[in-house]
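Not every chain of the complex is shown here; the ones you see sit where they belong.
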């Protein structure tokens, strides 16, 4: 028999998964565990070694309820019913027939009567931001993003039987297709050229004539997973007798080494200019006379010297490249892209979000946040903050006030007195363990309590025990 | 004994009021009835004759539950708890002590622990847009706006005992103060000068020294109403032993005859220039030599003639003033300012919002909107649409896709084939009666059904009976 309280007792599907994750102390472990579940029974190690950015992966599970609770057509119906879904902004109506790809979005609100009429007439519905309408999708992605270290997005696709909603194309993101309902027939094609391997930008719609033979052809069923890297052309259509609902989880858009260099190189050059006079020395007076495309075939010792000099200066940039600072800049961008965290019941009870301050019986109750030297605290999650040294000062970026809608809020940050930097790094390195406020590396106890209270009020810190017993 | 189902059976307070209003067929009557309730026992006729834009009105009701259900501090607490309230954008923390008016808004989200801490320390909380957080306030204002023909807004003010949150000042709106909880001591002062009677713009914060004696001093209790016109200086503070919660309903900002003329005069001049050559004739060659401030004291026949000519041209503008078109332009602006309508259960059942098209058991159900020549329809409400003749064509402006947040959506309009104009005017003039689609003044039956279906899908039309029996 199974142990009480074990996985079975929690039920399967995504609800059970999230409950299990909620019992893990470390947000990084939660994220890793969710990723493991996403790929299971394939191990993350094997996936990383053989598939990630290399080749498609098909996981057939024969377990239709594997993703149960993540999202459903009934939830899409409910979202339409709420009146909050607008054509174009949130929902696309598309069709692809006889080689013609069309978008049929009317203006305004997507009410059920109109949206279902399109569906009934053979159109696909693409919900662009299911995390804004489904708390479960939101929670799912907000955990997963910490594992990727890169924004995790999603679209949901509903396709009526016997149709195709999109032309063949490739995307600029790593795609995980989670088949939620019904079936879908997929054809996947390898990148056609070296330049289309891991491309920076998505393709236009392609014609069938531009494709060769698929490298993979499969009918996905509920519970199955299909992964393919950016650059792999794909098209999916439904069987005559079954609709399809899937969600595509995406990540790693503009998250390459080259993207890091785009941040790094200007900073490296700036630093080299400041620190190394060789970069500030003038160009030769006569260089325009022997350099330039028109001179590129000429043999000239001055050309050789010029090119060597430039190459040497590029090589020497290595000495000035502020790699860690550039990573922090990317982290800052990532934190802006992030979904805000979803709290477990327990996390809520231990944070400002569950703090019992309230209006009751004509007055306020339990308002004071009484943090003392003995209060034990830790970060809410590991990945919700990042310290960056900027010209304006030390800035603490955080995700807890982000929106469920991409970039609807500006990047959120707090200017931090430099003498608090050590304490914040201490919180990061101690995580997931709790530390008592007393142990903060601040000068005075007043500072320690002040910092802890400030971070607690911002939702960044949790306490080991509830601050107030209600 | 009271009849079952009569007002008493519906319960008092705002919930009962809204149920009663929901049984009125005509949205204009609902609006008038709500306004009557707001002033009761003073009659709207008396109010219009003696108070509106003239003098404050105090209604003491001795009925603490009169506004019950409209809004409460508990609802404010719930809004804070939702995490959707942000300092600055939605909530202001203010204080006024020893003549100093301060705003204490931190950055970011207004969580209960932080907001109540400010309150506990003597600060007032002003919720800027309660209609975004309370469906009842939303419904209340969306009905009322149709009576005013001008945007109805609201702020809610919570003040701790023994404090004052704002400096004395006057506003640029007609103000209705509804005391919801506790008590508040008000002092009202008459406009100090002719120029401050019905002013176009609000005043800065005033000092006590700038005020004379109040013309009205009163302690409002729950259930009471205090109205005062724009330009009346006011200040309110709480008694030592009671907090205060009130909501201020506002209207008539920039809604004067002069504001209409601001739209009208350029259009009148444009029309005069096009139609009357006298406006296109050149100025006298020498006019700069005798006109102008430096010449204003000179007696000169040419001055007299010039001034008479100008005055005559101003007077003649009357012949070219497109008053109705200017009113339509104001109506278009007003529709953009409007809150979207809140539907009663019955309205919902008869409109696209309650249409049973849905996803069920793996497929769509009841999707077709079957409007026939015999379907009886009418406008959802009278005030939700307006036809405007514009250069681009005939535009139908409508409020049903507006946001609960002021101007968060662009003005919504549909271009209308001019041959449908008569049918839309027919719907307006028939309201609140239903008409069968057959009676639309369109050329063909196909046109009639097409127009009705289109307006039904946009949520503008309702049917007399549900289109589908579920």
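Order of writing sets the chain letters: A and B. Residues in each chain are counted from 1.
The definition used in the following text is that a contact is a pair of C-beta atoms (placed from the backbone, for glycine too) under 8 Å apart; a residue touches a chain by one contact, two chains touch by 3 or more.
None of the values given here were measured: they were computed from a predicted structure.
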item	value
Subunit count for the whole complex, all chains sharing one sequence, 2 displayed	4
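Rule of thumb we're sticking to: only the chains that are shown with their structure count from here on.
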item	value
Where chain A and chain B are represented by their mean Cα positions, the distance between them in whole Å	42
Contact footprint of chain A on chain B as seen in their complex	73-74, 76-77, 81, 83, 108-109, 111-114, 116-117, 119-120, 181-182, 243, 352-353, 355, 357-360, 362-364, 367-369, 401, 412, 457-459
